[in-house]
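Note that one protein chain is taken out, while the other chains of the complex remain in position.
Chain naming follows the written order as A and B, and within any one chain the residues start at number 1.
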Amino acid sequence: MNQKYMLPLAGVVLLFLLAYAGVEGAGLQWFFGIVIPYLAVIAFIWGFVNRVMGWADSAVPFRIPTTCGQEKSLPWIKQNRIDNPDTAWGVFIRMVLEIFLFRSLFRNTKAAFHRDENNRLSYSWEIFLWLGALAFHYAFLVTAVRHLRFFMEPVPWCLKALEYMDGIVQLGLPNIFMSGLVLLAAALFLLARRIFDAKVSYISLAADYFPLFLIIGIAVTGIAMRYFTKVDVVGVKEFTMGIVTFQPVIPAGVGPLFYAHLFMVSVLIVYFPMSKLMHMGGIFLSPTRNMANNTRAKRHVNPWNYAVDVHTYEQYEDHFRDKMIEAGLPVDKKE
Amino acid sequence: MSDELKPDELLNKIDHKPDGGDWMDTPVQIRPGMYCYAAKAESVKTLGLPNARPWNPAEDDWKLPENWQEIIHNGIKERLERFRTFKVFMDICVRCGACADKCHFFLGTGDPKNMPVLRAELLRSVYRNDFTRAAKLLKFLPGGEFLAGGRPMTMDVLKEWWYYFFQCTECRRCSVFCPYGIDTAEITIMGRELLNLLGLNIDWIATPVSNCYQTGNHLGIQPHAFKDMLEFFTEDIEEITGVNVEPQFNKKGADILFITPSGDVFADPGTYTCQGYLILFKYLKDKYGLDVTWSTYASEGGNFGFFTSHETMKRLNAKMYAEARRLGVKWILGGECGHMWRVIHQYMDTMNGPADFLEEPVNPITGTKFENAKSTKMVHITEFTADLIKHGKLELDKSRNANRIMTYHDSCNTSRGMGLLEEPRYVLKNVCDNFFEMPENTIREQTFCCGSGSGLNAGENIELRMAGGLPRANAVKYVHEKFGVNTLGTICAIDRAALSTLMEYWVPEVEVCGIHELVGNALILPGEHDREMDLRMEPLPGKEDIDE
Partner (left out) sequence: MSKNAIIAGLVVFVATALFPFWFNIGGSNAAPEIELSERAKAARYCVLEKYDMRAEHMSLLDEWRDSVVRDADRLYKGTNGKSFNMSLSTGEDSCLGCHTDKEKFCDRCHNFVSVAPYCWECHTTPEEVTR
């Protein structure tokens, strides 16, 4: 049991130490700062494209949406156009709600058994997983987008506006970015669920803890650099601009914590395409959500449909002809 | 068995908190009461499916072919290429656990491997081990194999598959709540296909499939017997109403071919629903001249092939279009059934269409075009009846159902694989005054399975069925206690059989009926005499003391 999260935790700590010691002890800035990030980007793009193309190569033989509302039927019966769409437009709305608002997760309920004379099973709305997941993903998104300030010169107004909004709680200097803290808090919540909820704990694999620990590590090092140990951001931006303009430089004075942060990000994006994190791409391709429920109105073609053995009427009649005639049932051939 | 395990004992056994340990290290225990008997060799042979031989799941040796691992491996590979669902669902689950307490089998048994996510993980773990690059790469890292979360295909894994893929009714409730729409039914379908490659079916599926293939229906009712049975109903109806509703069989040139599950011809209370159809068709014939025919060849709406493999499903389903073409009807009308309608709605046209020899379905009485069925050309009986009622084409006497205090059970397949929610409710409310919904988390797209779907309606697995049906029964019990509900309406033949047993066990005061049984009671046939009895030959409300 413990092994399931202790090993991934140890792994992440090890990764951190590897980069930290590599830079601090062996002066391997160029390796952790330049070689690894370039390789990681290549591995990420290659792996992601490969995974998605693998899905695309598989056929979609049947139209099997999960319908979550009234079908399109008689004109006077009100259809649920989003949860049971029969048009591409309806599917689009359904997918947008699914991707941006996690609509299905929003439905989540919690079953409870009341042990009394009625032994009643009841179901209550359970919103915390949805809230945690939404907070986690949006905080991650904002944090990632916010980091574009290290990759653009000059920094455009929209990014500045985002930073302004993210830092609107003006606490101390430097400004607190809410996204980073929310990301950490949400990741810790998701981790706590995995460890303390008996059901979720039972289904969790090491592969579920590893990315969580990694993301927590990334968030912690980022927060540490911004608020506690400090780093020369001008130097960091010199470095990041060097990477994206293919003129890499190692700025003086930027400490090992930065390289540890960067290394963990690199590991995350390398690990991404070979892991469950691919749900990012997969959510677009789930045939139970991205297809219209119009199967009876519009024929769906199965690319590998093949002929099968059937028991024909002729065989059937040959088998039962006498009995059918005796019972007065019509037959095609009298004998 | 139900006699041995009292409801209270069953309830006391349920614990929804897994007690730790690693599920991969917890070997499967095949427990009597929870599994169905193995498929008979004869049935497997009739269908020409692999590895027909007598075997027993309780024994160690399952008599598998030597290269069974290779067969499974190749089977998975082939299905990954053929089904994007399968591939995507194998890759993207994050194990968030949202599905965990949505499964009726988990809620009723507390067995953690009945959490949909774990049911899928049984297969996914093998997939990860055999098919992902991650597993191959991670093998080179210390602890990498552990991180990849795979496991090799062994006999224990196979037995676990068999045990748990036949503890899933493919109801899709988990899929409603999954943030990626992962459909455990789809995974169970693949799992069962793979098991069938080794001849590992259950008899409650294999024998009906074989019967259906040879004789035309699951129960193996031969043509003359099928006719006899409907004629027997005709006699009953004549006694009740004074009208002879004699049906037509295999009639060429009829307007409509009617197909319904054979269970309705065979067992109570489905038989009363069947009588409802006969009364409706007689009414439409006399009033409007509508010509409906039954078929003895396509005498099965249900399709247990669906619970075997896509290919078997297609082989059985082919009869519907073949018979419609042979008889030259305009379109097909389908009776009340759950998985039959999943197959018709989501698979039939793709597998056995295009049905270009039929006409786009129009109700000749009301002129309504069934736009939503214009390609498949098959209309659901509640769509048809709802349309007739809406246009005022049926004369109904609701008071004949006044003794029924109804609630309605949405069948999994028609609700989550189709979205047929309002039509049956509309019909129900027009033939009966007393209708109360069960709590909203237990109806419509969130409906709970009867616990016996997808071919698990056998006798030997009764503990599984009663446990799996617990959430449904619990909701019925609630409305029974709160509103005095005494009848559970449904539009599924398996439900009519399974829920009757389930109610007897959990809520014995509640009876089960089909919607068209109530239609049959309420419909005023031209020329009928004053009815004293309902279709169950029980006195109508207000006529109870006449015999005394």
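By definition in this document, contacts are C-beta pairs under 8 Å (C-beta built on N, C-alpha and C of every residue); 3 or more make two chains touch, one makes a residue touch a chain.
Everything numeric here is computed off the predicted structure, so don't read it as measured data.
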| item | value |
| --- | --- |
| For the chain not depicted, the shown chains it touches | A |
| Residue in contact with the excluded chain [from A:G25, A:P154 or A:G328] | A:P154 |
| Residue among A:K78, A:R115 or A:K230 touching the omitted chain | A:K230 |
| In chain A, positions touching the absent partner | 41, 44-45, 48-49, 52-53, 55-57, 60, 148-155, 159-160, 163-164, 170, 172-175, 230-238, 240-242, 244-245, 247-249, 252-253, 281, 284-285, 290 |
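Here is the rule we go by: only the chains that are shown with their structure count from here on.
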| item | value |
| --- | --- |
| Sites on chain A touched by chain B in the complex | 1, 3-4, 7-8, 11, 51, 54-55, 57-64, 66-74, 76-78, 80, 83-84, 86, 98, 102, 104-105, 107-111, 113, 118-121, 123, 129, 133, 193, 197-208, 210, 274-276, 278-279, 282-283, 285-289, 293-302, 304-305, 308-313, 316-317, 319-320, 323-324, 326-330 |
| In the complex, chain B residues that touch chain A | 11, 14, 16-23, 48, 80-89, 91-98, 100-102, 107, 112, 115, 117-118, 121, 132-134, 137-138, 143, 146-149, 172, 175-183, 186, 213-214, 216, 222-224, 227-228, 249-252, 296-297, 310-311, 314-315, 318-319, 322-323, 326, 344-347, 349-351, 353-354, 368, 370-376, 378, 383, 386-387, 390, 415-423, 426, 439, 441-442, 444-446, 470-471, 474-475, 477-478, 481 |
